[in-house]
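These notes are about the structure you will find just below.
One protein chain omitted, others in place.
The first chain written gets the first letter, and so on, giving A, B, C and D; residue counts start at 1 in each chain.
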Amino acid sequence: QAKEQFFPLLSYRTGPYAPNGTPWANGKQDYLKLINARDGGVNGVKLTFEECETGYATDRGVECYERLKSRPGVSLFDPQATGITFALTEKVTTDKIPLITLGYGLSVSQDGNAFKWNFPLMGSYWTGADILIQHIGAKEGGLDKLKGKKIALVYHDSPFGKEPIPLLQERQRMHGFDLQLIPVTAPGVEQKAAWLQVRQSRPDYVLLWGWGVMNSTALKEAQATGYPREKMYGVWWAGAEPDVKDVGAGAKGYNALALNTSGQQPKVIQDILKHVHDKGQGTGPKDEVGSVLYTRGVIIQMLGVEAVRRAQERFGKGKVMTGEQVRWGLENLALDQKKLDSLGFAGVMRPLSTSCNDHMGSTWARVHTWDGAKWNFSSDFLQADEQIIKPMVKAGADKYLADKKMTRRAAADCGS
Amino acid sequence: MFYRENGQFKTSYRADQQIFAIAQDRWLVLALIAAAFIVVPMLASDYMMRAILIPFLIMSLAALGVNILVGYCGQISLGSGAFMAVGAYMAYNFFVRIPGMPLVPALLLGGLCATVFGVLFGLPSLRVKGLYLAVATLAAQFFADWMFLRVKWFVNDSPSGSVSVNNLQVFGLPIESAVSKYLFCLAVLVVLALLAKNLVRSAIGREWMAIRDMDVAAAVIGIRPMYAKLSAFAVSSFIIGVAGGLWAFVYLGAWEPAAFGVDLSFRLLFMVIIGGLGSIMGAFFGAGFIVVLPIVLNQALPELASLFGMSMTTATVSHVELMIFGGLIVWFLIVEPHGLAKLWSIGKQKLRLWPFPH
Amino acid sequence: MAFFLETLLGGLMAGMLYSLVALGFVLIFKASGVFNFAQGAMVLFAALAMARFSEWVPQWIGIESLVLANVIAFVLAGALMWVVAWLIERLVLRHLVNQEGVTLLMATLGITYFLDGLGQTLFGSNIYAINVGMPKDPVFLLESTFPGGVLVNLEDVYAACIAALLVAALSLFFQKTSTGRALRAVADDHQAAQSIGIPLNRIWVIVWFVAGVTALVAGIIWGSKLGVQFSLTTLALRALPVVILGGLTSVPGAIIGGLIIGVGEKLSEVYLGPFVGGGIEIWFAYVLALVFLLFRPQGLFGEKIIDRV
Amino acid sequence: MNEKKIGEVILDVRNISLRFGGVKALTDISFDVREHEVRAIIGPNGAGKSSMLNCINGVYQPQEGSISFRGQTFKHMNSRQVAEMGIARTFQNLALFKGMSVIDNLMTGRNLRVKSGLLAQAFRNPFGIGNAQKEEEQHREFVEHIIDFLEIQAHRKTPVGTLPYGLQKRVDLGRALAMEPQVLLLDEPMAGMNLEEKQDMSRFILDVNDEFGTTIVLIEHDMGVVMDISDRVVVLDYGKKIGDGTPEDVRGNEEVISAYLGTSH
């Protein structure tokens, strides 16, 4: 039996979210191809994968999961959708396969003591929202200046869009700004009413919690109602090329959170171009390589691969890891700047290290701005305020455990 | 030659009124049920059960419910997803809010709530007919989507609005493994299907069909349109509600309103039309077609392509899958506009005549 | 006040745009008794064709002019819609003569799947732009009367005018020509229509082609507003209450229905929404349509539903 | 053939007027029907015969006039109440339940008499628990008699939509008979039948009339049938009554001849 570590890839390349789902999926696939082509796998273990189209639908996602979960050497799942994440969260516990939800999923699942199998790596909607408020505060000249300001949240009317609300409400209590909540019915093609409301209340800032067509539509409606794009701040799922490209000039000045860089300069991207695309093995079109979501896909996959590598360090180099072992690897990631540099991710992302308690590993993000042709960073990396988030995560996790009549993991469990 | 009813003379109306009046049918169905309970659990893989059979069973149940309303009573409904959602969310609330609430009563209570909701949105059917009625049911659909998203109480105040259940048990037996889940769904389905079959072959079922086929004439022979329509809404949404509960509890485990969106309503409607309006059997065929076919296509297409030395990206696979799926729908309709169940019965009829062509 | 006017205007404009999609439904229903669920898919398909052709044509033949590229793309997309209409008649409708409404409806669902798949295969599933030179930025009217003026989108105004023109033309067609009468006959009874020599085949190709062109126009307008992407198909669900409110068989009904629904949903969302957490416009539209139906079960301008023994 | 006992007035139609917009379908029509008799209504096309039946069984609400049944007068009735009183009806344009089998169509005629409720029906079973099964069997037995009577045994389970026209007419009659009505309203039950079938149908009607004592109101265009089997005839023309009496009276009536029968009769 060949030594193969299997990566199931849930993706969506059709349907309403395809424009955003596709580069993401391409990034994931290309990175796996890169590792095989350049390094011959992880310590000699070849990486294999199979894609399964979910169409962003929960039931298709579950089917894909069931289809792929028992492949030999299965390592982890990245569902690419919050709805599927919810459904899988219940299943991975019994199947013992970790779930990584980089920058999405349940914010409380950061608490590794309660959510043993979930890994919302690099950021949750609470950290994202917190960073945005900090950034806006800084613009205004201090968080205290936010008092009396109006902030509107235009959000995808789904659990995904609703996640940041508790955090924002917490911040609202602290700083006394006005928070206006404006839901947009999925998938978000019709937003006239939402933007009429924005025009009526003329908020000082608009936070955009959108995905897929909702983002570009929001920008177009903002333009049509004359709301300045400079005052709009999107989550990191509303800050990629498909969101702004066909809006053209109308998107100029729009800001969004960024977890990663974009562009083809980073070494890892160059490697992908060289070892994968130039060999005709590329998954998508070449000019999309290095775009925001593509790069995020690459990062997600890198974290998965590194978790395998980390697990091998403990459970045996050159062996195929089980889901449980990969989970340990994910829980013990230690990617400092040096490590990132060596992996070719210099400048692409912030260092990240996870632990039994903290399944997120990093609470940093920055803001970038669309200049009409590309994304440029407009802030430094900002860190979400642990003081605010920690207690919220703890409380949320406790409620979750109570509802489920479960208890926190014992300390001893952390080593396993 | 083997499928002959010759010589099977019915000596009583009871015999003739049996659910399957032809002995071969009776044995076949009993054998099928027995196989479903005994053989399938032994043979089917975990994936088969969890990803194909369980959704198939639950969707069959839901389609059965839809068929009562649409197929038997002729009231076009695009709100089935909403009825499922009501069943699921209300069962959830009974389940988590009442300490010690067992699973089965919770599901049934969820079904009853769906009944109430169904009857409420069925009221316009007393005045509005046909495609126009679809608007009323879509109103139910979008209203339910909104309600479960917006009203915190329904989701037990979970901040994200998604809910989940675990530790399912029936009579002290855990419903965790694929086999136990499968058997549980199967049992619920068999019981409800039997009750539904009883209803449609009894007076109430004939009232529904009469209203469907010609409501003025039905009124003239003394059928009350109001009672017939609302009872159809009630029975149908009860079954759909229970199916919704199963879908949420057993299949998904955790869900958000999008899991019961308008897409699902559409798919349920397709199931009953493709399967055969006004046929219990049709619900099964339809669910099979709509649930299983895409999965099969999705997995078979790449293999097929590789036979010809081509490789397909997942995107291409799913696009081609859509096209083939759509094409097959049309093709089956052309072959038999009254659905797969009709095709089946024509097949039987041919078999009956076999080996003579007519 | 100014804001109320803006909301009202916004609703009217949105309503007009819904009408464009609704019109496709009405056309096919009126002329063949088929409730065409594929209308949404046709809008997407046509818009995708338009978007991609206008992108490809300059590459193929190396022209610079945006106008010319758009015109050629329009013609090509129109031709494609003709092919689609022809194929639908050939492969589907022709074999389903005289079948019940639900069967035909189901067949159009099959067509929906097929077109969704085909459209994405041929043209891709990213977001594409249609640029027909619509103005994007708002203008402000009555600035002297109201502080800040009343915001109007020229893009919407143009779209509304196009919709109105289309409706006027189609109404005339149905009212004044013998083909119009034949179409209504077909909708009532396929077989009887055949028996007196109405060529169903040709009629259906024509109707589906006209509906296809309507879809193309709707697709261009919506596409230039929102970008062309799969989600355009969901517009069909937005247009549904419009069709039903106006009456399935009425071309002017599609417009009036559109206006009522558009205004109703925007006003409700803006003025009622905030009290209940928002996001109510879609179900409100349906409930609004339902309320009208309780008074007129055939919709505002629909033909009376015949029930007679 | 034993002499028939014609009884009291069972159905009394008083000054009925019915308009649809500008169309006067019925103007001030009065006539009565006696128990056990076969009462024919004839008249040219569009005279208002079918509309008359529709008024009697509550499908149309006449603007003026009243109808009494066994002395009980009513002005507005809904179809259900009429059915409960024992008035059944067949239709000119075939209003059968097309998707249902012959048996099921006939069984719907029994629905008024079904006592077991929804739950009882859901739980009906062959083990003798509850009444639903027994009830069903009793109704079935009754319906089987009608099937034998109408000689449609071979088509029991055929969906009525595919039956030839003439048989559908028979099923329509059967469905009305299944209601065990006291008054049977028949709207052109023999249209589309050939002579032999008309003879059969006449036989059925007369048998029903004899055996069950059912009162019959019959619309028919075949004068042979009308003259032979009816006891009294009402003639309508353009919504007005122009004749009423025994077949012989009517046949001799000048007005009737010119309005309806034409010269050759």
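Throughout what follows, contacts are C-beta pairs under 8 Å (C-beta built on N, C-alpha and C of every residue); 3 or more make two chains touch, one makes a residue touch a chain.
Rule of thumb we're sticking to: contacts and distances are computed from a predicted model.
This figure omits one chain of the complex; the name its UniProt record holds, of "ABC transporter-like protein", "Sodium ion-translocating decarboxylase subunit beta", "Dihydroorotate dehydrogenase" or "2-oxoglutarate oxidoreductase subunit KorB", is "ABC transporter-like protein". The shown chains contacted by the absent chain are B, C, D, with contact judged over the whole complex.
Checked against the full complex, the one of C:Ile61, C:Leu122 or C:Ala192 touching the unshown chain is C:Ala192. Within the complete assembly, D:His221 is the residue of D:Arg113, D:His221 or D:Lys240 that touches the hidden chain.
Residues of subunit C in contact with the chain left out of this view: 97-99, 178, 181-182, 184-185, 187-201, 249, 303, 306, 308. Although one chain is not drawn, its touching partners on subunit D can still be listed: residues 20, 23, 43-47, 49-51, 92-94, 162-167, 188, 191-200, 202-203, 206-207, 221-225, 228-229, 260-262, 264-265.
Interface with the hidden chain, as seen from subunit B, comprises residues 337, 346, 349-350, 353, 358.
By definition in this document, only the chains that are shown with their structure count from here on.
Fewest steps needed to get from subunit B to subunit C, stepping only to touching chains, is 1. Centre to centre, using the average C-alpha position, subunit C and subunit D are separated by 48 Å. The mean-CA centres of subunit A and subunit D are about 73 angstrom from one another, to the nearest whole unit. Averaged Cα coordinates give subunit A a centre that lies 36 Å from the centre of subunit B. Among the residues of subunit A, those touching two or more other chains are numbered 13-14, 18, 22, 157, 183.
Residues of subunit B in contact with two or more other chains: 149, 214, 216-217, 220, 315, 318-319, 322.
Touching subunit B in their complex are the following residues of subunit A: 11, 13-14, 18, 22, 25, 51-53, 55, 57-59, 62-63, 66-67, 70, 82-83, 86-87, 89-91, 94, 106-107, 157-159, 162-163, 165-166, 183, 186, 283, 396, 403-405. Every residue of subunit B that touches subunit A in the complex is listed here, in rising order: 46-47, 50-52, 55, 96, 149, 156, 159-162, 164, 166-167, 176, 251-259, 263, 295, 298-299, 313-315, 317-319, 322. Within the complex, the subunit B residues that touch subunit C are 76, 124, 127-132, 134-136, 138-139, 142-143, 145-146, 149-150, 214-217, 220, 262, 266, 270, 273-274, 277, 315-316, 318-330, 333-334, 337-338.
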